[in-house]
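First the structure, then my questions, so here it is.
Missing here is one protein chain; the remaining ones are kept as they sit in the complex.
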Amino acid sequence: MRLELSSLLKVIGDWISSLGLPVWLVDLIEMCGAAAMVMGMAFLIILFLVWWERKLSGHFQQRLGPMRTGWHGWLQTIADGIKLFQKEDIIPKTVDRKVFYWAPVICFASSFAAFACLPWGKNLWPTDLNIGILYIFAITTFVVISLLMAGWSSNNKYALLGGMRSAAQIVSYEVPLTLSVLGVIVATQSLSMVAIVGAQEKVYNWFIFRQPLGFLIYLIAATAETNRAPFDIPEAEQELVAGFNIEYSGMKFAMFFMAEFLNLFLVSAVAVTLFLGGWHGPFLPSWLWFLLKAFFIVFVIIWFKWTYPRLRVDQLMEFCWKFLLPLAFLNLIVAGFLFR
Amino acid sequence: MAYDLPVLSGIKNLLIGLWVTLRHLFSHAVTLQYPTERWPMPERSRGVVVLLSNKETGDLNCTACMLCAKACPCAAIMIERHRGDDKKWKIDSFSVDNSICCYCGLCEEACNFDAIKLTPKYEFSTYDKPSLTYDMHRLQELGRDVAYTPRVRKTPAAATPAMTATTEAGGASTPMAPRTATETPTNSSEKGGSA
Amino acid sequence: MADSGTIIRLLVEKFPSQVEAIELNPKQTAVQIDPRIVVAFFEFIKTHPDLKMAYLSSISGVDMTTNIDIVYFLSSIEYKHKLTVRTKVNRKGGKIDTISTVIKGANWFEREIWELFGVEFLGHPNLTQFLLPDDWDEGPPMLRDWTGRNFVKMPEIGG
Partner (left out) sequence: MREPAAGYSEEFEVNMGPQHPSTHGVLRLLLRMDGEIIKNAEPHVGYLHRAIEKICENRTYPQCIPLLDRFEYVTSMSTEEVFCLAAERIAAIEVPERAEYLRIIMLELDRIASHLIFLGTFSLDLGAITPFLYCIRERETIMDLFEMTCGQRLTYNYIRVGGVSQDIPEQFLPLARKFVDTFQHRVDDYEALLTENPIFLARTKNVGIVNKQVCLDYGASGPVLRAAGVEWDLRRDDPYSIYDRFKFEIPTGTVGDVWDRYMVRVRELRQSNEIVRQALDQLPTGDIKAKMKPLFKPPVGEVYARIENSRGEMGCHIISDGSTKPYRLKLRGGSFCHTQLIPEVAPGIMIADLVAMFASLDVILPEVDR
């Protein structure tokens, strides 16, 4: 009854295998199909998120946000995309060309690769790695490398400062992030995302109720991971004039821009899977539950951005190492006792 | 820690901040979508300078007395005139360079004959600077539809030609606002008008 | 709040020959001092217990066609009284001691007067150009007889 997409996919899968193609070809097609679907889903989400953030920030500040392109400006992101696409992609002369060229690619690819093992709905996931959560955190640290590459290769003082700062920030917030997630893994005894979601059938055993401190630490560390508001030091416009992506323009800048929003959605999707019971929910189809919860977390993170001032670099580090980390350890110890 | 803060009051204030922004999320937007919705300009707002003309006869009120040109701080008003046969000044050309004009309204206050006025019009941007210098006809066209109440005159103004520099500073300039009774004894034109 | 009489009496006692009171249109406590004693004078009014004029509002240069006047405006925060101090410096190549050693705030005011009037401030820590464009070579512009290359005086709109 609940319009599950997974049954539809099973029908397509059976039809392909019934074509009598060799086994390896069938797997290949299925994998490419899954990848294509996730790619399409990711781009749709980016389009929606960019528009949504501009409308939300508008209404937070008592203005309307984009209104001119289509009804309430829903074509705005497409217009931005076209503009960035046809803009001249300037590569400054004094720039280390290869590193400069590959930095945005790595940034976008690493945050997109983590979409592979997100459980979008009931048996609706590209792959179910048994080391799901570890894979996601491992892949997303590539972003740090790309920021350093961008900062260093742009041969520009401000970009260098911005790159260094963002690398230091993401590396140091990686630690409380993983520790807060360990609390959940201790309870579910498994790294696989599907198993984690499986352990949260009923609402009362969602991990947000069993691990509230873990959820809070995760949320704070996640906003820091995506370089967004109170922690958006790398492109602190006032001090460093756009930080590491000063020299980028055209599609390269678009790649960084998209990577940021992909990261934002990824972080909230992982939060939903770990703490808000993934795709479990009463009436609506499972994938819709997953998207609604993810967009709620995205709303909270956007909400932070438009309310809080920015922390200074050393305060940000001290907050992480001297405040968030001990809290994460405490949370892990409590989780250890709780789920013996 | 650079700032040792009681954590609880910190969290409380963070939440208060969130509540303020959320409250504004649902309040009505105050912005105006410009080309479609326009701001009703107050009638005193000082926009482009125009020359007013008599409703019936249609010719300019201006008697080429050069008071506005003297009063202008940026010398944006250029007037050429010649002495007509009946000893009165006739105006040849009157141009205002809108790229120099600073829209201060001193010319309007200096004019004794309601000839020049700043109207609430503001959309006159162009691509090239020379076209910002408006000549007499353009100023007159702009001023056609501008409503103004001519000043009450005690005796018909016998505007003697040699106008000494009398910048009439004082008294409300725009006709609509209540004029105060500032009797400014000027030797030339008789002007009064009490509120 | 010492009234102007006591202030001037105190000053004239301390510097008998070099300080005399002057009358200006709106009544105010103003003194004319000899440029040579500038530093000592300001040291005195800043530290004297009854005066304590430590707050320098501003220094303005005035081109009086015969010479250049430098006018200091001082007030005291504790006693809330004010003082205007005038000195004369000759017009071309005038020299006067800097008071930025006594009151640090005078630094930029003097630098501006050096740049716009051409008055030399001896011992000024950093007498370099700062308001006018870098390639300014038309001399101090605020002098009344100054005419630059493309300086157009506003036309007198006659009859």
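Order of writing sets the labels: A, B and C. Residues in every chain begin at 1.
As a convention for this text, contacts are C-beta pairs under 8 Å (C-beta built on N, C-alpha and C of every residue); 3 or more make two chains touch, one makes a residue touch a chain.
What you see is a predicted model; the values in this text were computed from it and never measured.
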Chains in view that the hidden chain touches are A, B, C
Answer key for C:P26, C:P49, C:G93 or C:G139 versus the chain not shown reads C:P26
The listed residue (A:F43, A:W74, A:Y101 or A:Y308) that touches the chain absent from the view is A:Y308
Per the whole complex, from B:L14, B:M78 or B:L132 the residue touching the absent chain is B:L14
Contact residues on chain B toward the hidden chain run 2-3, 5, 9-10, 13-14, 16-17, 19-21, 24, 30, 41-42, 44-46, 71-73, 102-106, 109, 118, 165-174, 177-178, 180, 182, 184, 186
Touching the unshown chain, chain A contributes residues 57, 60-63, 157-158, 229-230, 232, 236-239, 241, 306-315
Those residues of chain C that touch the unshown chain are 24-26, 28, 54-58, 60, 62-63, 71, 73, 75, 77, 80, 82, 84, 103-105, 107-108, 129-133, 141-142, 144, 153-154
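In this text, only the chains that are shown with their structure count from here on.
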Separation of the C-alpha centres, chain A versus chain C, in whole Å, is 64
Distance in whole angstrom between the CA centres of chain B and chain C is 40
Flagged in chain B as touching 2+ other chains are none
Given the complex, residues on chain A that touch chain B span 56, 58-64, 67, 303-304, 306-308, 314-315, 318-319, 322-323
In the complex, chain B touches chain A at residues 1-3, 14, 17-18, 20-22, 24-31, 33
